[in-house]
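Every protein chain but one is kept in place in this view of the complex.
The letters A and B name the chains in turn, as written, and every chain counts its residues from 1.
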Amino acid sequence: MTELTVSALAEMVQGRLIGDGTRVIRGIGDLRQAQPDRVGFVRDERWADAAKGTQAGALLTAAELETDAVQILVADVDYAFLVIASHFHPKPQAVEHMVHGSAVVHPEAVLEEPVQIGANAVVGRAKIGAGTVVMANATIGDDVTLGRDCVLYPQVTIYDQVTIGDRFVAHGGCVIGSDGFGYKPEGGKWHKVPQLGGVRIGDDVELGASTVIDRGAVNDTVIHEGCKLDNLCHIAHNVELGRHTIMAAGAMVAGSTKVGEYNIWGGQAACAGHLTIAPHVHLGGGTSLLRSIREPGEYIGYPPIEKKAWVRLQKQIVDFPAMRADWKKAQEEQE
Amino acid sequence: MTELTVSALAEMVQGRLIGDGTRVIRGIGDLRQAQPDRVGFVRDERWADAAKGTQAGALLTAAELETDAVQILVADVDYAFLVIASHFHPKPQAVEHMVHGSAVVHPEAVLEEPVQIGANAVVGRAKIGAGTVVMANATIGDDVTLGRDCVLYPQVTIYDQVTIGDRFVAHGGCVIGSDGFGYKPEGGKWHKVPQLGGVRIGDDVELGASTVIDRGAVNDTVIHEGCKLDNLCHIAHNVELGRHTIMAAGAMVAGSTKVGEYNIWGGQAACAGHLTIAPHVHLGGGTSLLRSIREPGEYIGYPPIEKKAWVRLQKQIVDFPAMRADWKKAQEEQE
Partner (left out) sequence: MTELTVSALAEMVQGRLIGDGTRVIRGIGDLRQAQPDRVGFVRDERWADAAKGTQAGALLTAAELETDAVQILVADVDYAFLVIASHFHPKPQAVEHMVHGSAVVHPEAVLEEPVQIGANAVVGRAKIGAGTVVMANATIGDDVTLGRDCVLYPQVTIYDQVTIGDRFVAHGGCVIGSDGFGYKPEGGKWHKVPQLGGVRIGDDVELGASTVIDRGAVNDTVIHEGCKLDNLCHIAHNVELGRHTIMAAGAMVAGSTKVGEYNIWGGQAACAGHLTIAPHVHLGGGTSLLRSIREPGEYIGYPPIEKKAWVRLQKQIVDFPAMRADWKKAQEEQE
């Protein structure tokens, strides 16, 4: 956390300064609670009142406010927040090379200096790019390639034969490369089908805590660049996730399904196996998808339909019992 | 497991003894399988038959039974069970100070003796209260405060900047403080929004295995005292869970939602972000909530409605195809 003057902050986000630029800022604060060494953000008109009385040393805002605080006017407050927050809270990064004495690293592992390997972490015959941080108690298998500037939080597990690009982030408890779920019934038993494929993950992918990516059955499971998965998601064997697809917590993709680029899935959204989902499909939370979707659009439900139709249906369905009562009565009258 | 006479047991639960109080009891048993050194429980009238033939050394019961076994009459069998079970199977507790030789503890960590730190656990610059047990392979970050008499089971991960009260229990694989799921779209990519907040957890909270609590975006994610979450639950950034709220396995709360106190959520119940849920709301298993709930009550469905209405609707909806057939026929006749 490096301190900055308000002027320097304004310059960083290409904002217009209104007021004294010499004040020193040491971090970001909520408007209602911020101290004078914090910068606050007015991300919504409804926050204007809170901005009036704020103690924050400076305010980022899209429109000039009635306030005594120093203001930095920017076109996009959210983006300015992101830039400033990244300054004060950068993601973990290996600057000096450090392998903790308790970590167990395979003698043939190739660590491109500097990397950081945390306490009690275990690293197999892997290749790890410069800048990457592997935190405590994480485990990396053999024949793994992990790119530059990646972060593995504690308890992450990477199995053998996994290839991952740069700037990858995996949160605590993630598992990457576990066996796909494949069994063949024979003689009243389920016989394990060995899972021979690996996992390939592109650049700039982030996985939430306890999310699981299975390895492929013959070829690889593939997560293309820029995908972001929230906590407790499941990606089955042979799945392919298109670029910049994003899924909220608990989303699950069954085996061999191809999800197009720029999909946005709500929490617990799930789909059956062997489907093809078009690019730019938005699935509402809780959606269970049993068939392929060919057209971009917003879908929701179980099974999902186009969102507007679903909302109307759910609003109207409460009338069903009354309709049914009339129908029953009419039937009785006919008899 | 300390042995007790039946008399001592009766006293412990303020029960009335019928029969010989000198027998020694060493644990709790199922009525149908218990040995003579076990105490059994008749929690349901339907178990009266099993009670007749039991080998158990004593029986806890709310009503006098026809049996040769020694009986302890109590007003509330479930509560008596809880008291006796807590005697024979107390939760893990640090009585003597013990830091395993393989654990890695930051030199500035403050351990209020006695605490137990298990094998290969990793503890950062944290403050841990007396009586707390940190089991094998758990990981605790920096700027963490963990209260007294807590239990972290193996593989639990606590990120930096997490504050937890007394008597906290986290089961295996829990992750607390992982980044909230926040990205801003810009130029065809998702840009990470740094998650600056922490997590605050009150006293007497218990989290099931592999449950995840994300840190806040700017302020903290807050779990108030007495909350109990089952396995594989997800609490997103900025969520606030009211006191004594309880959620079954797989429940998920999306970002910035405020859940009132004394909520009871069934398994896989989930809700969208930025909602407000009243106190004393019961959500049925599998419910997907897309709007705020202002009134206490029982709700279920996708989207949820009042429970009685949902049950009636689901019972009647099977008539829909017949109604539709009649409607189609009527349409054809009109043409």
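The criterion applied here is as follows: contacts are C-beta pairs under 8 Å (C-beta built on N, C-alpha and C of every residue); 3 or more make two chains touch, one makes a residue touch a chain.
Everything quoted here is computed from the prediction, not taken from an experiment.
Asker: Just name the one of B:Met12, B:Ala50 or B:Ile246 that touches the chain not displayed here.
Answerer: Candidates B:Met12, B:Ala50 or B:Ile246; residue touching the omitted chain: B:Ile246.
Asker: Just name the one of B:Gln116, B:Asn231 or B:Ser256 that touches the chain not displayed here.
Answerer: Result: among the candidates, B:Asn231 touches the missing chain.
Asker: I need the residue numbers on chain A that touch the omitted chain, in ascending order.
Answerer: Residues touching the hidden chain, for chain A, are 102, 104, 120, 122, 137, 139, 141, 155, 157, 159, 173, 175, 178-179, 181, 183-184, 186, 188-196, 210, 212, 214, 218-219, 232, 234, 236, 250, 252, 254, 268, 270, 272, 288, 290, 302-303, 305, 309, 312-313, 316-317, 319-320, 323, 326.
Asker: Since one chain has been left out of the picture, which residues of chain B touch it in the full complex?
Answerer: 27-30, 33, 78-79, 81-82, 85-86, 88-91, 100, 102, 118-120, 135-137, 153-155, 169, 171-173, 204, 206, 208-210, 226, 228, 230-232, 244, 246, 248-250, 266-268, 284-286, 301-302, 314, 317-318, 320-321, 323-324, 327
Methods note: only the chains that are shown with their structure count from here on.
Asker: Would you kindly tell me how far, in whole Å, the mean C-alpha position of chain B lies from that of chain A?
Answerer: About 26 Å, centre to centre.
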